[in-house]
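Have a look at this one.
A single protein chain has been removed from this complex, and every other one stays in its place.
Note that the chains are named A and B in the order they appear, and that numbering of residues resets to 1 at the start of each chain.
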Amino acid sequence: MVAYIVRRLMLAVLTVWAISVLSFIIIHLPPGDYVTSYIASMSASGSAVSEGEAQALREQLGLDKPITVQYAKWMELVLQGNFGMAMEWGRPVTDVIGDRLTLTIVISVAAIIFTWVVALPIGIYSAVYRYSFLDYLFTFVGFIGLAVPGFLLALIVMYLGFAYFGANVGGLFSPDYAEAPWSLGKTWDLVKHLPVPAIVLGVAGTAQLIRIMRSNLLDELRKPYVMTARARGLTEYRVITRYPVRVALNPFISTIGYLLPYVVSGSIIVSLVLSLPTVGPLLLKALIAQDMFLAGTIVLLLGVLTVIGTFISDLLLMWVDPRIRLGQR
Amino acid sequence: MTAEVAAAVAAPDSVAEQRIAVATQWQLMWWRFRKHKLALGATFVLAAFYLVAIFADFFAYVDPHASNAQRSLIAPQWIHWFDEGRLSPYVYGLKGARDPMTFKRVYKPDTSTKLPIVFFAHGEPYKLFGFIPADRHLFGIEGTDTAEALVLLGTDVQGRDLWSRLMFATRTSMTIGLVSVALSLVLGVVLGGVSGYFGGLTDTVIQRIIEILRSIPTIPLWMGLAAAVPSDWSVVQVYFAITIIISLIGWTELARVVRGRFISLKHEDFVMAAELVGCSKPRIIFRHMVPSFISHIIAATTLAIPAIIISETSLSFLGLGLRPPAISWGVLLQDAQDVQALVISPWLLITAFPVIVAVLAFNFMGDGIRDAADPYL
Partner (left out) sequence: MEMKRAVSVLSSFGLAAALALCPAVVAAQAAASPPLGASLIGKLEGPTIITDVKDYPKTFKEAPTLDAQVKAGKLPPVEKRLPDESQLLVIKPLREIGKYGGNWRRAFTGPADHENANRINSADKILTFDYTGTKIVPSLARDWKVSDDGKTTTIYLRKGAKWSDGKPLTADDFMFWYEDIYLNKNIVPTPFFEFQINGKDGKMRKVDDFTVAFEFPEPYSFFVYQLAGSTGIGAGFATRGAFQNFGGAYAPAHYLKQFLPKYSSEDAVNKKAKDLGFDNWVSLLKNRYSWALNNEVPVMTPWKTVSPINTPTWSMERNPYFWAVDTAGNQLPYIDRITLTLAENTEVANLRAIAGEFDIQERHMGLNKLPVFLENAKKGNYTVRLDPGLNGADVALHMGNSYEGDAEIAKLLRNKDFRHALSLGIDRDQLNEAFWLGVGASGSVAPAPDTIYSPGPEWNKKWAVYDPKQANELLDKLGLSKKDSDGYRLRADGKGRLRLEMITVGGSFVPFTAVGEMIKQQWKKIGVDVDIKEMERNLAFTRDNNNENQIITWANDGSEVLFLFPRHALPVDAAESHMGMAFARWYASGGTSGKKPDDPEMIKAFDLFRASYGMKDEERTKAAKEIWKIIVEQEWSIGTVGQSPAFMGVRIVKNNMGNIPDRQINAQHVRTPHSSWPETFYFK
């Protein structure tokens, strides 16, 4: 078992390295670099950037060196914990991401809580009262949630909010609290704005979860021990919750690990539509501006989270499934 | 099914039961599938979609690229179904002008002339399948330039007919899914199979590669790759580049399923029997092992398509996938990208319906196939 863990760990490190290389390459694929992007945006606001300035900027940012050198330089910094300066923001990358990371996590956690709190009871209900009207209704709604792309739902929600409430439901803070430092009032303002993004983000996952929960629970409910429990005189409630539900929940535990990367990257597209100040829009802007440090760090971060998530998943799975623990593969 | 087969074995006299006993795997699957009404319905819906995709030129009634600023942002048209008691659909022509106070384009129906809608009308010429010249469309308006009169689903800001664009968008979006999934399928089956059957070092290496690929967060990867597609490529080239990019990620899931199957099947008796008899490895793989799980592969493949459709739609919506002048659902939805566009022209969101229906249909059909293929349910 220890050997297994060690092997997985080594693999994780290798994977992270591979991701760093890949993300670096991808960011450098589009022709041009940050300076060309800078010149272009300066030009769009009618300003001059002379060739000499451009060259000086390149040298200053180290963009005129071959790509292997740039990568090495970046890795050197990363290993020291210095993720560089976000070129457009003129602030350290950690600062820029840090602001948004907290919010990203808050939103995603809210979405996950929404998903689980809504989906599990519905899934259980659907399994127990199979083919009832509510079951069909939930199944139908679930499917709609599955089929509607997240960004579309976000758009519709924004439109409805605007058309009927004249309000701008995008964003996470009211204008008054936007610049204020963190306080109880600001936290409450955030909570007030959370439902919309959380629901939009959570809907697709909810549908999926309901389906899986329902089918898992159905499988369990068919098993003989359930009938035995009933025959023994347990109340229906206990019959269902004491064993079948727990067993049905097993597969989810092993997928908890995957929640980690989802927490950061799952909300990207919806964030773009709802204009939430999270990592998603930041990444898109960074990719377009070819801001190497910022984009590279975000992708690396997401990759690392994924790897950690997978690792945790594997550990959990190993703990839950004795077959793996005992060495049979 | 087991009960039925058992019954058939017990009383082999009846014709139906005899049929079951000698039915091929595919016939059995089909009979089971037929029972799943939802899946069956979904299949018909998808067939209709693909019909539209193939015959898009026929279903559209004007050139989807033809712009006309004078017909910008017309709302969906009201069809009058009854003309003096008879079922004879017709529409009124529209005259438009920009209101100087609100800056919106205002359209007045011209009630003096009734323009009847005719089925199989003559219209814009096109080439069926790319080489057969034709000019009949599903419907149109005889005698007048259809472009001037018919706007079933309204027009966009450039005055292009939404219905016609939707027909062509269906073609692009439905086929991109197929191409992509086909690629994933090939990669997944081959690599997964090799990995599962041969095991050992090959297995380890391929598995590691799969893990690394799976660890890369997909959306940033797409964004990065899409941003990297050379923009001097033509629309068609970009289309294929995007499908390849999407499939490069998708194959890993399929590979894992295939590998899992191979591993479990490796130890089955019939495989050992084939080996003992002296069958070559390829023969064992393709003649004996693959058919036993191909139904699963089909199910997994079908269920992968909706995700691909949604990815393409999302990417194009963001401006990273297909871009104008290509027409796909994602590109059409880009027009409806902001709330203000929706406020002025909400009909631009109509494109959402085919997306939702197609995704649902694929899901139901995939569910149905999976249920039909798995003998243990």
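Methods note: contacts are C-beta pairs under 8 Å (C-beta built on N, C-alpha and C of every residue); 3 or more make two chains touch, one makes a residue touch a chain.
All figures in this text were calculated on a predicted structure; none of them were measured in a lab.
Engineer: Considering the whole complex, which of B:Ile54, B:Ala75, B:Leu178 or B:Leu248 touches the chain not shown?
Structural biologist: Going through B:Ile54, B:Ala75, B:Leu178 or B:Leu248 one by one, B:Ala75 is the residue touching the chain not shown.
Engineer: Identify the residue among B:Arg19, B:Lys37, B:Lys108 or B:Lys281 that touches the chain left out of the display.
Structural biologist: B:Lys108
Engineer: Pick out which of B:Tyr92, B:Phe293, B:Trp347 or B:Phe364 touches the chain that's been left out of the picture.
Structural biologist: With B:Tyr92, B:Phe293, B:Trp347 or B:Phe364 as choices, the missing chain is touched by B:Trp347.
Engineer: Could you tell me which of A:Val96, A:Ala154 or A:Ile240 touches the chain that is not displayed?
Structural biologist: A:Val96
Engineer: Residues of chain B in contact with the chain that isn't shown?
Structural biologist: 65-70, 72, 75-76, 78, 97-104, 106-108, 157-159, 227, 231-232, 234, 319, 323-325, 337-340, 343-344, 346-347
Engineer: Mind pulling the chain A residues that touch the left-out chain?
Structural biologist: Contact residues on chain A toward the absent chain are 30-32, 36-37, 39-56, 60, 82, 85, 88-92, 96, 99, 162, 166-168, 170-171, 175, 178-179, 272, 275-277, 281, 285, 288-290.
Here, only the chains that are shown with their structure count from here on.
Engineer: Could you tell me the distance, in whole angstrom, between the mean C-alpha positions of chain A and chain B?
Structural biologist: Result: the chain centres lie 27 Å from each other.
Engineer: Flag every residue of chain A that touches chain B in the complex, lowest number first.
Structural biologist: Residues of chain A touching chain B: 11, 14-15, 18-19, 22-23, 26-27, 29-31, 143-144, 146-152, 155-156, 158-159, 162-163, 261, 264-265, 268-269, 272, 283-284, 287-288, 295, 298-299, 302-303, 306-307, 310.
Engineer: In the complex of these two chains, what residues of chain B are touching chain A?
Structural biologist: Touch list, chain B to chain A: 208, 211-212, 214-221, 223-225, 227-228, 230, 306, 310, 313-314, 317-318, 333, 336-337, 339, 342-343, 346, 349, 352, 355-357, 359-360, 363.
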